[in-house]
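Dropping the structure in here first, questions after.
Missing here: one protein chain of the complex. Every other protein chain is in place.
Moving on, here comes subunit A:
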Amino acid sequence: MTWTDLKTALAAQDYVASDDLAVALHLALSLGRPLLLEGAAGVGKTEVARVLSAVRDTSLIRLQCYEGLDASQAIYEWNYQRQLLAIRAASEAGEAGKTVEDRIFSRDYLMERPLLQAITQDVPPVLLIDEIDRADEEFEAFLLEILADFQISIPELGTITAASKPIVILTSNGTRDLSDALRRRCLFAYVDYPDPATELAILRARCADVETHLAEQIIGFVQALRKEDLEKTPGIAEMLDFAAALMGLGIADLTQDPAALQATMATLLKTQSDRAQITPEVTARIAGKAA
């Protein structure tokens, strides 16, 4: 599969990727390296992983990172409750201690968390480690170790080595700087807001029934809005919501009904100060330009 094939395959799943992103993805797949995606919220970083799993026809395993995420949430944990019940039952049945111990520290009593799950699959899954910048730095170090040799040691069971190497995609919003070691181990792609042509293609792919004229207006409007000084710049998801809202209200032309247009701004502007800044006059001006 060349990178153009990959791009076409992604497009077949309604994901319009830029050339840079397609090349980076292609390299990540063919070199077997993790891919780190960075970019503003709402540019489709997480979506890449979902679509990639559909293209490769494999499962998507997702690890959502947050502050305080630890090994027991990310890798594995023993099912203590079940173990305890087994011990109680065994003591009533008069079972010997050694056999009980062997039993309760077997795979049956192990709860697999995403990272362990990802390396025990037969078919290589897509492992999405979402918003890695939210996790603590200690976790990052830990993750590095797993990404380096794809094996996990469980003291009671021994070392579990990957049956197949998962396709790893990491995303980051840049709320903190990631360590150099992690960056060096990954391929990198910066996902930016799409250019008008790409965004139009995305809108077409996702909302097939938008009329050409309106679609162009929507893209022109959103692209112009992104240039305004906003606290929270609308992403692609917001643009799609906006289009859906316009369709729902039966608006065929942005300049046709200013009041309705201002009402739909709820889909694009997500903070109070942004709402205050984009007054109906500003909306009308941008819509007029986009028309």
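One rule holds in what follows: a contact is a pair of C-beta atoms (placed from the backbone, for glycine too) under 8 Å apart; a residue touches a chain by one contact, two chains touch by 3 or more; residues count from 1.
The criterion applied here is as follows: contacts and distances are computed from a predicted model.
Matching "Electron transfer flavoprotein subunit alpha/FixB family protein", "Ectoine/hydroxyectoine ABC transporter permease subunit EhuD", "Na(+)/H(+) antiporter subunit B" or "Carbon monoxide dehydrogenase" against the UniProt entry of the left-out chain gives the name "Carbon monoxide dehydrogenase". Interface note for the absent chain: among A:D5, A:D19, A:D108 or A:E156, the touching residue is A:D19. The residue touching the chain not shown here, chosen from A:D57, A:E92, A:D209 or A:D229, is A:D229. In the full complex, subunit A contacts the hidden chain through residues 2-3, 19-20, 23-24, 26-28, 30-31, 33, 35-36, 38, 68, 70, 80-81, 84-85, 88, 174-175, 177-178, 180, 183-184, 186-190, 229, 231, 273.
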